[in-house]
Structure formats: C-alpha cells, structure tokens
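Missing here is one protein chain; the remaining ones are kept as they sit in the complex.
Presenting subunit A:
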Amino acid sequence: MVNYIFDGTFDGLMTVIYEAYYSHQHPNDIFSEINHQINFLGHDVFVSTDIDKSNKVQHAIETKISNKALRNIYYAYLSELESSYMLIYRYIRLGFKIGKKIDYFIQNDIVHEVTKLSQKVRHEAYKMIELIRFKEVKKGLFIAKIHPDYNVLPIIMPHFAERFQDQYFIIHDEKRNLSAVYDKKAWIITDIPLQDISNMKDTEDYEILWKMYHKSISIEERKNLRLQRQHMPKKYWDMLTEKQ
C-alpha cells in the first residue's frame, strides 16, 4: 500500500490511475503535492504527469465506462477536495468492473458520492454563468471577478467564448489567482498576475441603468426576499452590480 503524490493537475491524477493499475500497487491514499507534506516513512510515491498515459486512461474510461462517467470524474476533480482523489479512484475501479451500468447505479455509495460532488461543481458553474457581471474597464475590454468554492473556470469558459465572440474579456478567479483570458480567437487560463485588476471600474452609466431596471421590475405586492436569496446566495452578492 502506497500513497501517490501528483502535481495537482487532471492529467497528473489520470497518470496516478494508470500507474496504480499497471504496478498493481493499490493506493492507500492520493495527494496533490500542493497540499501534501512529504512523509519520511517512505510510503510516498511521486508520480510525474504523463500526457500519453493520461489520455489512455481517459480513453479507457470513455469506451469501457461512459462519457458521463468521465465528465463526473472531471467535475469531481475540479472540486479540489483532497478526499475526491481516492473517491475518483474507487469510482473508476468500480466502473471498469461493471461498465456503463455505473450511470444508473446511484444506490451504490461510491457512485452516489461522485455524482453528488459532480453535481455540486456543475451547479456552481451554472451559478457563475448566471451571475458573472462584466465591467467594461477600457473601451472594448470586459473584466469579471469571481471567487467560486470550486475551480469552475474551465467549465464556464467555452460558454462565454462562444457567446462573446466579438469582445475581449477576462474572468479572474480571485481565490485561486487564475485568469481566463479571451482574445476574440481562443482562451487560456493563466496564473500570470494581471496589472491593477483590483481598481478597474466601468463607465458606470449602464450600471446605474441596470440598478434602476432591477428595482423597477420587482412587484411590491409579491415581495419575497427569501426566495430571492435562495436563487442568488448571499455569498455571491459582492459580484453583483445590482446588489452594490
């Protein structure tokens, strides 16, 4: 029994799965080096990321289990929960055993946990798609700041890149110090710090109009703040122009 350590990337995690299968060394636990202190007792194995091996594992998951399973695994991974790595490992093992049936096997605890985690991540990604607010900080350049619980940038970027094809924009994850940058052709996620992002402001005109719209469209006789909060959790209010 060994502990596998990887570099924290998805390809790294998939490489761990590969090694665990081919060396027949089942993991005692799996850690990302970002969070893990090296253990001197000698049970740690560092796995260096290998794109080919990662691709092989992903391909095997897609063909021998299902597309949906691969998506669940990726989303669960983006939760960044330390406990998710072993959970993913167990899920994949089960998947290779029972195949496509895993998609319906929700009464199983491992499947239930992975599905739940994947749903939480997807849910937050969806909330970001709804609630991100851009500011036009320079003519033609739009910036949004977010601080999601999970690492959802890779999930939401395709949506915004498709939608705002004719606009330069950046979505900055303040919690992880990551920026997704789109240049009207393609997008990348980078941890290169952006200059002065904190004090950039919109021209305000449209922000004022939006706030006025938001207020006027509400019906006083139907006031229901609880319901509003249910859909727009308080933890995101600092992102919202209409809540400033």
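Just so we're on the same page, a contact is a pair of C-beta atoms (placed from the backbone, for glycine too) under 8 Å apart; a residue touches a chain by one contact, two chains touch by 3 or more; residues count from 1.
The definition used in the following text is that contacts and distances are computed from a predicted model.
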From "Radical SAM protein", "sulfate adenylyltransferase", "cytochrome-c oxidase" or "NADH-ubiquinone oxidoreductase chain E", the hidden chain's UniProt protein name:
"Radical SAM protein"
Contact residue for the chain not shown (choose from A:6, A:31 or A:134):
A:134
Per the touch definition above, residue among A:83, A:190 or A:224 touching the missing chain
A:224
Give me the subunit A residues in contact with the hidden chain, please.
101, 103-107, 112, 129-136, 142, 144, 162-167, 184, 202, 206-210, 212-228, 230-232, 240-242
